[in-house]
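Following this message is one structure expressed as structure tokens.
Missing here: one protein chain of the complex. Every other protein chain is in place.
Labels run A, B and C following the written order; every chain starts at residue 1.
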Amino acid sequence: MSENTKEFWRWKEYNWHDETMDPKVAETISAGVDVGSVSSQAVVMVDGRLYAYSNMRTGSDSPDSARKAMSWALENTGLTLDNIHYTVGTGYGRVNVPFADRAITEIACHARGGNLMYGPTVRTILDMGGQDCKAIHCDEKGKVTNFLMNDKCAAGTGRGMEVFADLLAVPIEEVGESSLDVEEEPPPVSSTCVVFAKSEASSLLREGWSKKRVLAAYCSAMAHRVVSLLERIGMEKDFAITGGIAKNAGVVTRLERELDITSLKSKYDTQIAGAIGAALFAKTLMEKQRKKVAK
Amino acid sequence: MFAKFFDWYENRHDYAREWLAKNDGKVIGCFCSYSPEELIYAAGLLPVRVLGSHEPQDVTEPHIFSMFCPFCRDVLAQGLKGRYDYMKGIMLTQSCLHLRQTFTSWRNHIPADYSFYLYMPNKVQTEHARSYYSGELTKVRMSLEEWTGRTITDKLLQEAAELCNENRRLMREVYDLRKEPDPPLTGLEAMVMVASSFFVDKKDHNAELRRILPELRSRRLDRETGGRLMIVGSENDDTKFVKMVESIGSTVVVDDHCTGSRYFWNLTQFTGDIMQDIADRYIDRPPCPTKDWEERRRFPHILNLAKEFNVAGVILIQQKFCDPHECDMVPLKELLNSNGYPTLFLEFDVTVPAGQLRIRVEAFLEMLGVEELF
Amino acid sequence: MAEYKTEPLKCWQKAKELRLKYYKDYQNARSKGGIRWTGGAWSFDAIPAGLGRDVYNITGEPYAASLAFAKRLSMGCLEAAEAKGWARDLCSYMRNYWGSMYLRKYAFGGEYPDPDFCFQDHICCSHGKWYQHVAEHKKVPYFCIDVSVGPYRDLDENRLMFVVNQMHESVEWLEKTTGRKYQDELLIEAVENEVRSTSVWAEICCLNMAKPAPLDEKSMYSLYVHGTLAKHAKEVADFYEELRDEVKYRVDNHIAAVPGEKCRLMSDTQPPWGFLKIFRYLENFGAISVGSLYTFGLIGVWETKPDGTWGPRTTPMQRGERITSRDQALRILADWNLSKPEWQHFYDPNLKTEMMLQIVKQWRVDGVMLHLNRGCEGLSCGIMENRLGIAKAGVPVMTFEGNMGDEREFDEKRVTARIDSFMETLGVEMTEKTAGTA
Partner (left out) sequence: MITAGIDMGAKYIKVVLLKDGVVQGRAIAATGFEPTASALECFERATKESSVDKSSIVHITSTGAGRKAAPNVDSDITDVSATAKGVVHLMKGVRTVIDVGAEEGRGIKIEADGKVVDFAVNEKCAAGAGAFAEAMSRALEVSIGEFGQLSLKSEKTIPMNAQCAVFAESEVVSLVHAKTPKHDIARSVHDAIASRIVSMVRRVGIEKEVALVGGVSHNPGFEDSLNRGLEMQVIVPEYPEYVGALGAAVVACERAK
């Protein structure tokens, strides 16, 4: 019973740092580590400016994933963990970041990160993560004023998208684009359940649907699902999408179409929003600590 | 200090068996907080409300369609597994269709030599409900007399009503202490206290309450009170949940649950007609949503509790599929929010995936700004 | 295979017109200075009839079913309700209805016509709450009668009077709310029409005992609906008598609803309105649903005859009783409605199983299909116990999950697959090569 073993869901891991900056002169070097159910990111900030980050898959051991992500972010920066003044852990594995000074939920972090990434005008943030979607309202400081999470079913999440890419043998990075390459929009798949979407997709393919058409149907089903989440919390401009799915044009375009609103775009990588927020909290908390000590 | 209550809560079956050994009486199972316990005590019986077991189960599928609330299935499951084999009778006081199925399936499949369905009116807001209900209570009285062979005199009813009233009065006193800036008891302790009063003989329960009250007044907890929370919604005796909530920087200071304040909030007023007095007490108590129409009388009561207990936020707890509460959640949320009380909505199942609820509660507390992070 | 002759119902067109007229009358009521009220199919609609001949109502369940049938609109309604935060597992009629109210879209064209008041009764957990919300949203007065006094078997004076007293209360409320003088003779007329229409409907159902069945359940849905809209109305009672005569003619002349009838089924609870085609799918096997407790007993009022069989309940008029006072009319109305079959099961699944087995016996049913209806708490109440009871009696039974008003909860492929298997266990095969296509 051999099966196709090529893993189309496996997206590329990467790290980055800003050569033009010199962290040595910094007053506060803060870090945020976002250990999600699917991916982990580490962000290093220098006086509140993004300096370095990494993005990789979460293994079955969070502490280990946190360490890996961090050391990879610090790669070739000349910095080590000891240079970092304060670290905040967030995400699903937030309490399992061994070197973190404290943990803050990804909900608060995405709001604060989004505030930096999209500017203080952003009021509604949709985080489409690995296994759940969060609709967040925040104020001009990036403080959460209200939020909603999807139910106990992972349908229409990043994880679901991976399973789907795998099933259709389409590299995950290409899913969005090719789903848009259809003459007319097909009806959304009725079941976005990670498992049943599979059998539904298979039968659609058997009925002679093209892969692109099936992808389109799945992407619109995913978009549709989060729309109801957003409608429940109420749309407030400006609107931004963070998390992995934000990179999926297929879902985003359909989402914008259904909501009849265009989401803000950012020069930052949407997957590190949580980690950025965590790093910003880390900076604030460090400064508070200093004040305390000063007194 | 609440050790005895916890002991009762965790070993409820042992307690019931001991009670049976000590008293010449029977145990009657109740499924709803509307059961007229005055009549049951007067008949020399011990009312035991079946609460959640919070264990996954695989025995109710043939009996109750899975779209009905996990609580009603959990209750039936315990019966089918023989956990309550010492229960000789069962009684359901009319409330929701969910528990009604638990009752009818219990009657069909679990041996018991007595069962009674009490047609409590759902429209408690019409004056006609009063005479109607006292009429129905008279049927309970006669039926219990027939089953137990014991005459239920007005005197016995009076005594039973006073016994129940004292239990209510004492628990109210404990609740009042939670209004203090730093309550001398946790929400968990309060929850276990009320929950145990559903199956512990009121005599014992009252004695224990009287014992702890003096020290409780001067008790200091070595923990941060943190965010003052109210929990509102369907049946909820999920101690694991409250424990989790209170372990991350908050204290539950009040509730509106049928397993909490709603059960004991109001007293029987004595006017000389004991049957009517008992009937009126249940007609007038803080209602279950399924009995709260045309007017909404539940909402002002909830708002009042939020004010009196000075809560920072409210967690709305919904047993999955519980229609009565689902019908109240949306307007209730609007009411609380418009009065400046942030709300967090959570859906409950038999077992609660702690991780998924924890992040919501943590984020909610961050939102309430218990700690300044900006 | 046995081929029966078939022909379309003559009064089919009339049925359609009557239904449309009902919805239009409601819509246009105000232009004629009339009154519009809304409530449930179970509402005592004979009572507001006493306010005058220009009083029109819309009943939520059949209205929502019409919405559900119009899939696109329905989806919009359901999503509008979800957007407000209502749980997806709430009564799907209620969610469709609320959605139509939020969107201000009427299933029969134009704006959603606002009611002047709500007049409901409380039979399940949602009923009292349904119009509580409508009344709040539309800022109109609301009266709801609690009928939860138990099954007819256990009815006594105290219980009957609780309902009758509320009815009297409601009459005073109606006068106060509308400022109109209440006319008892109109009430009496409406009560007479209601007992007539509901008892005649039972007669019609009885005619379906014939082999071949003159009516299939799919068509019955379009006929029983009038009783759910205005059981108190003269035109409904008259229409049912006309229909009864035609169905009788079909029986006498062996005119079948399904020419290839080989296997007789019975369903339960409301069907998935968006997928009535499953009944057509059954016809591929020569299987026909001849009815259900739902189509027989939601509107039809029945009684057990001396010989133990089930038949139309004898009306007061047939007993030679004359209704002369408001109190008498209300007592009859309460007693009559509390004896409705599709009400008894709310209190004891065993009662429902007994009635279902009675139907199996009298209507010569070969198999039972239970619709585990996620959309209706009330009619799904105790359904798994019914399943056990029916199976215990040795009657083949299958279940399928779905939702009467939320097509997202109906999986056509899986349900037809189940039907295939069930048909095999009943030993019937596809009569046409339409295999696999529903």
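Note that a residue touches a chain if its C-beta (ideal position, glycine included) is under 8 Å from a C-beta of that chain, and two chains touch if they have at least 3 such contacts.
Predicted, not measured: the structure shown is a model, and the values here were computed from it.
Novice: Identify the visible chains that the left-out chain touches across the whole complex.
Specialist: A, B, C
Novice: For the chain not shown, which residue from A:15, A:40, A:54 or A:96 touches it across the whole complex?
Specialist: Of the candidates A:15, A:40, A:54 or A:96, A:96 is in touch with the missing chain.
Novice: Taking the entire complex into account, which one of A:160, A:244 or A:277 touches the absent chain?
Specialist: Per the contact definition at the top, the residue touching the missing chain is A:160.
Novice: Going by the touch rule given at the top, which residues of subunit A touch the chain that is not shown?
Specialist: Here the touching residues of subunit A are 1-3, 37, 59-63, 92-93, 96, 131, 152-154, 157, 159-160, 191, 193-196, 198-199, 202-203, 205-206.
Novice: For subunit C, enumerate the residues touching the unshown chain of the complex.
Specialist: 384, 387, 391, 396-397, 399, 401, 411, 414, 417-418, 420-421, 424-425, 435-436
Novice: Please output the residues of subunit B touching the missing chain, sorted low to high.
Specialist: Those residues of subunit B that touch the unshown chain are 55-62, 349, 351-356.
To be clear about the criterion, only the chains that are shown with their structure count from here on.
Novice: Classify the inter-chain contact topology: is it line, ring, star, complete, or other?
Specialist: Topology of touching chains reads as complete, every chain touching all others.
Novice: Select, from B-C and A-C, the pair of chains that is joined by more C-beta pairs in contact.
Specialist: Looking at B-C and A-C side by side, B-C shows more C-beta contacts.
Novice: From the C-alpha centre of subunit A to that of subunit B, how far is it in Å?
Specialist: 42
Novice: Using mean CA coordinates as chain centres, what's the gap between subunit B and subunit C in Å?
Specialist: 36
Novice: What is the distance, in whole Å, between the centres of subunit A and subunit C, each centre taken as the mean of its C-alpha atoms?
Specialist: 49
Novice: Mark out which residues of subunit A touch at least two other chains, giving numbers and ranges.
Specialist: Counting only residues that touch two or more other chains, subunit A contributes none.
Novice: For subunit B, what residues touch not just one other chain but two or more?
Specialist: Nothing qualifies.
Novice: Given the complex with subunit B, which residues does subunit A contribute to the contact?
Specialist: 92, 104-108, 132, 141-147, 149, 151-152, 281, 284-285
Novice: Which residues of subunit C touch subunit B in the complex?
Specialist: Against subunit B, subunit C makes touches at 84-87, 89-91, 122, 124-126, 128-130, 132-133, 135-136, 142-146, 148-150, 158-159, 161-162, 165-166, 169, 346-350, 372, 374, 377-378, 380-385, 387-388.
Novice: Which residues of subunit B touch subunit C in their complex?
Specialist: 61-65, 67-68, 94, 96-98, 100-101, 104-105, 108, 117, 119, 121-123, 126, 128-129, 132, 135-136, 289-290, 293-294, 296, 318, 320-321, 323-324, 326-331, 333
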